[in-house]
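For this depiction, one protein chain was excluded, whereas all remaining protein chains were kept in their positions.
Up next, subunit A:
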Amino acid sequence: MPEIRVTPLGAGQDVGRSCILVSIAGKNVMLDCGMHMGFNDDRRFPDFSYITQNGRLTDFLDCVIISHFHLDHCGALPYFSEMVGYDGPIYMTHPTQAICPILLEDYRKIAVDKKGEANFFTSQMIKDCMKKVVAVHLHQTVQVDDELEIKAYYAGHVLGAAMFQIKVGSESVVYTGDYNMTPDRHLGAAWIDKCRPNLLITESTYATTIRDSKRCRERDFLKKVHETVERGGKVLIPVFALGRAQELCILLETFWERMNLKVPIYFSTGLTEKANHYYKLFITWTNQKIRKTFVQRNMFEFKHIKAFDRAFADNPGPMVVFATPGMLHAGQSLQIFRKWAGNEKNMVIMPGYCVQGTVGHKILSGQRKLEMEGRQLEVKMQVEYMSFSAHADAKGIMQLVGQAEPERVLLVHGEAKKMEFLRQKIEQEFRVSCYMPANGETVTLPTSPSIPVGISLGLLKREMAQGLLPEAKKPRLLHGTLIMKDSNFRLVSSEQALKELGLAEHQLRFTCRVHLQDARKEQETALRVYSHLKSTLKDHCVQHLPDGSVTVESILIQAAAHSEDPGTKVLLVSWTYQDEELGSFLTTLLKKGLPQAPS
């Protein structure tokens, strides 16, 4: 079955729930298993009935691959593995394996405790799901089974994000997940080698955007922080433990140094511990600048940034505080928020997406009166949203396609009407076909798999002897016998094949009779035939043998008298089946008769 089938799962054109089924050379792989954050009901999960209506998913799928820890790529994983039912391997990188369960648990808490949802996965389910995970390293070829192998490439975007190459024999598919082609302060840029996959699957959510430069965003961030502390206000920045927080710290630290500012900046301690722990585990995943800077020290030993004590929140005067968790749904960041929300001089900067139901989401939607623990809270502090997370835009997609050199490109999560220009751009620039399936639609791509066949030396030499050097790009026709044993293919000459099989070769000879009007004796007729053929067939070896017969290459011609008619001679033309062509030609030629000229 030389074809690759791809089906993005999920209903509607909604972005935000990644789950792609790939069928390659008989292997079925699920790429990502995301949750749609905007829905509260079953619409938030991908539609798994596409995979199989009644069979066991474990039998049908060979593996599941998760690209990174964002909930729209892994949020539905516990539901899928524990509630729908899947027991096969789940592959992801080491950082993803460490961070995924934390985010899933956070999310579960919000859904169940805050929103009171019933049919949701439990903490135990998350744990059971993670037991099925097999962690992989970058550029490590992992054998899923004896035919299917996968390999992870660095994707940037967030800590631990990877692009995966899925390979079966000579067919391969590369799935990018979310990636970023421009390095930022703590992560490098995505990179892949010229692996020339049959298909490159890439998300195209941001393909039609041209991104604001990072410096502008950083400048705006610094401006807001500075303006707030200048007027005596306090700035709260809720963050998740890793990555962005560190980046923003470096930014603030350097800015404070330049501007000689004395306003205190704090990091909540819970953050420091967790961050240090993960940092040590995943140092290779951040970029070189970070590594060189922090290689020997505690990464949060800044000059201007100190550890936070909850009592500091009541101190008068300006300050900046980084606290977890990132969506203001619980814990220290929420506590600080409640203390500072009533003062319009203060500011909270949300650095990323907030799930529905969290305080973060509410204030970002513009809500200014919140109910917390039975009491009303009026939010007078300024609310800012500053996303630093990076996705590939059109330029990034073009760069990646240029690096990988796929045969074809498939774009997911874009609206087809709005992507025609990008598709034309890719097709023109790289001369590859570009597909844009809707969710639920299957794209079938025929492939021409190359099957390697070993050729015997003898056969090869024989072919070479025929002249004409082999050319890499031109197909060359060979005759031989194909021997298939186990998964081994060999091409040998027929003789060798027969020898190996212990069979004798059959000889086939064809004989044809050509009647000629000739009254002379047989020997003379034969001589006439010889002269005629010699002069006509200049490219061939024509010989007159002592016994009177004529040979043309390996074809034998004998003249005999006709049994009944002395004026007719019968030419017996015989040849082996290998000389079929020449034999037929000679017969036709002789049937035309001999020239009248005397020999």
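A few remarks follow.
Simple rule for what comes next: a contact is a pair of C-beta atoms (placed from the backbone, for glycine too) under 8 Å apart; a residue touches a chain by one contact, two chains touch by 3 or more; residues count from 1.
Assume contacts and distances are computed from a predicted model.
The listed options are "Trafficking protein particle complex subunit 6B", "WD repeat-containing protein 73", "Translation initiation factor eIF2B subunit delta" or "50S ribosomal protein L19", and the UniProt record of the chain not shown names that protein "WD repeat-containing protein 73". From the options A:Asp41, A:Asp212, A:Asp314 or A:Asp539, the residue with contact to the unseen chain in the full assembly is A:Asp212.
Looking at A:Met83, A:Leu138 or A:Cys512, the residue that reaches the missing chain in the full complex is A:Leu138. Within the full complex, the residue among A:Lys223, A:Arg310, A:Lys461 or A:His515 touching the omitted chain is A:Lys223. Across the entire complex, the residue among A:Lys345, A:Lys395 or A:His562 in touch with the chain not shown is A:Lys395. Interface residues of subunit A with the unshown chain, by the touch rule above, are 138-139, 153-154, 183, 188-189, 191, 193, 206, 208-213, 215-217, 219-220, 222-224, 226, 230, 250-251, 253-255, 257-259, 287-289, 292-293, 295, 297, 301, 303, 364, 366, 382-387, 393-395, 398, 417-422, 424-425, 428.
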